[in-house]
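Following: one structure in structure tokens, then a few remarks.
Just one protein chain is left out here, and the rest sit where they should.
And now, subunit A:
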Amino acid sequence: NQRCGLEAALVDFGDYHPLKPIMVTDTKTRRGTRKGSTSSSSSSSSSAPPDPLSSMLDGTDPLSMFAAASASETPDLGRRKREKEEEAVGPDFEPWSLKRGEILARFTTTEKLSINLFMGSDRGKATSQGSAVSEKVRTRLEELDDLEEGSQRELLNLSQQDYANRIEELNQSLKEAWSSDQKVKALKIVIQCSKLLSDTSVIQFYPSKFVLITDILDTFGRLVYDRIWTMCSDPRPLPDNFTVEDVNDTAKETCLNWFYKIASIRELLPRLYVEAAILKCNRFLNKSAIQETLPRLTAMIRGIGDPLVAAYARAYLCRVGMEVAPHLKDSLNRNFFDLLGTFRQISSENVRAQLVLQMVEMPEYLTLYSPAISWILQCIAYRAPESLLTEMMERCKKLGNNALLLNSVMRAFRPEFVAARATDFIGMIKDCDEAGFPKHLLFGSLGRSLASADPPESERLTILNEAWKVITKVRSPQDYINCAEIWVEFTCRHFTKREVNTILADIIKHMTPDRAFEDAYPQLQTVIPVQSVELHFQFLLFSVLQERFLPFLDMFQKDSVRVEVCKSIMEVFIKHQVELTRDPVILNAMLHICKTMHDSVNALTLEDEKRSLALLIIGFIRMVSFGRDFEQQLSFCVEARATFCNLEPVLVQLIHTVNQLAMETRRVMRGNHSRKTAAFVRACAAYSFITIPSLSSIFSRLSLYLLSGQVALANQCLSQADAFLKAAVSILPEVPRSISVEGKLRSSESFLLDFINSFLATLLVIPDHPEHGVLYLVRGLLNMVQDYTWEDNSDAKVRVYISALPLLAAMSQETYLYSIPKVDSNETLYGGDPKFLSEINKLCETLIGQILDHLKTLGRDESTRRQGALAFSLFGVLLAHSDLRNNKLSQLAVNLWNLSHKHGYCETRTSVRTLEFIKHQTQQPDMAHLSDMVQRLTLQSRT
């Protein structure tokens, strides 16, 4: 038969044509369905309406076909463009995305939620409530008939998280439906979702529900807009500021279809929300369409009976309006005036009954409004002229100073505006009736405005007094601290110690009973940094410290919280304290704080935590200075050492401080110590000497010993210096072969070599101890090096020997290269005694012997590269420090040169430069003997 043939033809038809679905067969079936569902009576609203929407949308979706026809998609362009337009609002407008999270976090519930979705048929709630059983049966049957389309899903007993997840699922299925060309399904999802907004059960969750569902609406609006936009982007994308003329007819028609479809949605709320969601699409149709639609939608909201639902619908409309046409202020204002007009609804019988049923108190109910109203007011107040704000305020006043409105006004309007009228606002707050909206919230909002804008100077004290009068009467500690926290900043900024003290005292008084402070740590914590960032921070904080601050700190009895507070204080202190201080009040308080931090360290404390605590304490120690009173400073260090014994970095800092103190004393005495100062520097040395062993890091110990030794030497404390160096030498064997550097295990060799080299440099000026033998320390060190278990296959020991040679050479000079004032080095002690020189020579011989032995071993081990390098460095030392007039030595040097070049591992550039240096040296007087040697040094070509 013919029809079959047609159908088959249809399937095969690959090419798109706009009129493809226009088939009589199609139309006929459509008419059939509609007839079936049409009721014959017009008198009952509960009869299932023949829905032109669903009947029109049955079957193949024409929009999907358009979509297929539309040119390659450019969603990115669309997005970019959108972002650009949003910018038109300006960065100073607090965007919805910020509010969003705030609302979700604030309005939560533990009650069970439910989602009721009728996919498919548009039978409203009226039906299901009207006839009970038969309807249920019918729905069930329909469900069986058509699970996909006509299914009704009722999800009960959802927790809040479940609910959010479900909504997100819907959001996803919306996107999926859209991308798989099921535009009808997409629209149905959106309609069903917006329907959920008329449900005010579990009312305390409503604001969050609004946020979740409007996310879906936003997605939908974006999808539709992008789709139509891409339809016009052939051949080239639409410009950002396109006009109606740029839009082609197909796109216009599609756009119009959406509006027709939405206009036939039965229920008010979905119709309103969905049209608002695609408000932006009006740009495709008509220049003034948005301008005409906004007032109409605004008026439409009047039909919503529930005041909360209406308020949020207004918020959504304002939000969309701000995004799409921020210049259309009129409908924003209109919305607000309508809101004021319907305000009495809030206290209507209906609402009361609902609250009783849900067991929600009036104050809590009222706070549910604040996000919506604040948002509307924020939109209105954005770049609004002063006169408008004044008018708004007057209108609110006329409504009997409704607290809820007042609160929103204070939060939404510019802080400067509020601050300038602070006295007025206080008057209005006073006039509010206590029953509905708690006053401390109002004062909280006022305080927030005053924190960022200053009220007239003359009124400040009155404002504070008036506000605090109310705040101090707040009974619940939680409410109290929430409000007080805000006002502390205002007080700190404009008032003196006395007022701040009073307020802190009041806070302590309120928070102490029943250990209320335990619940308020976050708020109490903010009191401190807020207070301290003030410019006259020092003046305030420290004068307050003595009387109130420490008791205030005592409120933080939970260790972790207390340490956090201390840390934030210390951070502020280090940042703002520019001068060194000796103020006993500050020191006392800071020591107390630091001790608290230090005492929190235990075996479980993380390294990072320790480090940050140590840094803060070090920061404090560096700030302490008693000026010329060095003894006082030393005793402070003694005290600090006792207090902070668990944090090594602090001890290290203390040792440095003490060393610095000794050097400072020397500077003051210009190097000539009196008996008293000599005793003092010895005390300093003693301090270091007994502190160093308590450090666990071996290299800290070594370097501090060396440093302290140097300091002691500089201060003519010979025996102390000796002791330091001896101690350093004696702990050398303890150095482990590998240490952990930044968490990684690394060989300690290079560190050790560095240390020994600088140690050797110091040894030059150390006079020999009269009771010990010649070169006692040098020998000691070399013995330690000899005995130390070096790494296998390491040249480190020989490297030490090689670097000891220059020291010995320097020691044999008549005048040393450097010396320490007022300290007699070996040059003066021995005065070039031949015995001393021969000792040195003997030592040198031993060392060179050892080195040569090692070189031989290397030759055997085939480690020729290492051999060459070592031989070359020994050659360098000989060249620089030895008397090459000695034939044996010069022969040795030549041999070493040859050895290093034997295997061709030598860097030619270095060799060439060395040769050039030697040739240059031969020009010098007394250096003629070198020319002879140069002849024997040959450069080897690389083989």
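Convention: a residue touches a chain if its C-beta (ideal position, glycine included) is under 8 Å from a C-beta of that chain, and two chains touch if they have at least 3 such contacts; residues count from 1.
We adopt the following convention: contacts and distances are computed from a predicted model.
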Check: Hey, which one's the missing chain according to UniProt: "SEP10 protein", "COMD9 protein", "Vacuolar protein sorting-associated protein 26C" or "Myotubularin-related protein 7"?
Finding: "Vacuolar protein sorting-associated protein 26C"
Item checked: Per the touch definition above, residue among A:296, A:383, A:769 or A:842 touching the missing chain -> A:296
Checklist line | Residue of A:109, A:173 or A:198 in touch with the missing chain, whole complex considered | finding: A:198
Margin query: Touch as defined at the start, partner being the missing chain; which of A:106, A:287 or A:344 qualifies?
Written below: A:344
Check: Where the complex has a chain not shown, which of A:102, A:240, A:253 or A:861 is the residue touching it?
Finding: A:253
Checklist line | Hidden-chain contact residue, picked from the options A:215, A:267 or A:571 | finding: A:267
Item checked: Residues of subunit A in contact with the chain not shown -> 1-2, 5-6, 8-9, 12-13, 15, 17-24, 27, 31, 34-35, 38-40, 42-47, 49-52, 56-57, 59-62, 65-66, 124, 126, 130, 198, 249-250, 252-253, 257, 260, 263-264, 266-269, 271, 296, 299-300, 302-306, 309, 338, 341-342, 344-345, 348-350
